[in-house]
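A short worksheet on the structure shown next.
All protein chains but one are shown in place.
Think of it as A and B in the order they're written, each chain with its own count starting at 1.
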Amino acid sequence: MSGGAQYVVAAYAVIWFLVLAYVVMLGARTARVGRQVEAMMRMLDRRDAERSDSETAEDRT
Amino acid sequence: MRRRQLMALVRKDLRLELRTRETIVAMVLFAIVMLVILQFGFGTRDDDLTRFVGGLMWVTLAFTAVLGVGRSYVAEREQHVLDGLLASPVPRTVMLGAKAIAIFLYMTAVEVVVIPLVGVFFVKGSYWDAIGWIAIAALLANACIALSGTLFSGLALFTRARDLILPVLFLPALVPVVVAGAGATHAVVGGSPDMSEWRGYCLFLLAYAILFALVSIATYDAVFDD
Partner (left out) sequence: MTDGPARVPGQRAAAIWGVLATVLVVVSSIGVFLVAPEDADQGIIQRIFYFHVAIAIASLVAFAVACVAGILQLRTRDERWDDVGEASIRIGLLFSVLVVITGSIWAKASWGTWWVWTDPRLVTYLIVVLIYAAYFVLRSSVEDDRRMRYSAIYAIAGFASVPLSFYSVRVAESFVHPVVFTSSGANMPGSMLWWFVVSQAAMICLFVALLELDLLGRRSERALRRLAMRLESA
């Protein structure tokens, strides 16, 4: 009795697809946040570098 | 002390209601309109709807409950009674109890009209000898509605679109009450009453009321915590 195989495949496909979509959604959010955090860290680094540059410049004068 | 506070709060609600009569009259009227709409919604002009009588009765009562429960804090909110009440040393569980008792009484008042009316409108067979059993199930269901309704209306009180939120929160939780109420009604209406079935549904309603009483008592402090 192999009738109904398409239903089994459909049921599992729905499960896999929706779970995968959920994972992709979560992953996309995490990746976006990670990128923004890194960009901000770079900005902070640059600002710190500028500040220390100006401080050393002040020391010299 | 607590009992005096409880009675004072219940009296306040009832006195307000008796003076204005806005909630109960509106609820009864709403319930009658619901029954008429349901009758026409079925599309049949059949005089005997005994098969659907539990559904007709409990759908009507569930929607009426949402209406009444939604009104239950309105007076407090509009007239700033709630601020005073929350600032006073009345325990939150007493407030919960008072509100639940008020809702219970409102629902009972509605059922005094609805349950006989359902018999008049929809049942041509035996109904009146079962009305006592229906009333007992209805009182148990009222306890369920009062306890869960107080909790959910407290939650909906300070939300945006409060009138929309309450049915969305409250009606799914009422599904078991409707199932059991309609089941108990069908068990006793229409000739051969099945008392063991009726008892099963009543016990279920009792369990629902106890469970929601526990949940409400445990969480009600947090509802008004600001």
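In the analysis below, a contact is a pair of C-beta atoms (placed from the backbone, for glycine too) under 8 Å apart; a residue touches a chain by one contact, two chains touch by 3 or more.
On a predicted model such as this, the values are computed, not experimentally measured, just so you know.
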Practice problem: Spell out the interface residues on chain A facing the chain that's missing from view. | Solution: 1-5, 7-8, 10-12, 14-16, 18-19, 22-23, 26-27, 29-30, 33-34, 36-37, 40-41, 43-44, 47
Self-check item: Contacts of chain B with the absent chain, listed as residue ranges
Solution: 148, 151-152, 155-156, 158-161, 165, 168-169, 172-173, 175-176, 179-180, 183, 187, 194, 197, 200-201, 204, 207-208, 211-212, 215, 218-219, 222-223, 225-226
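We take it that only the chains that are shown with their structure count from here on.
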Quiz item: From the C-alpha centre of chain A to that of chain B, how far is it in Å?
Solution: 49
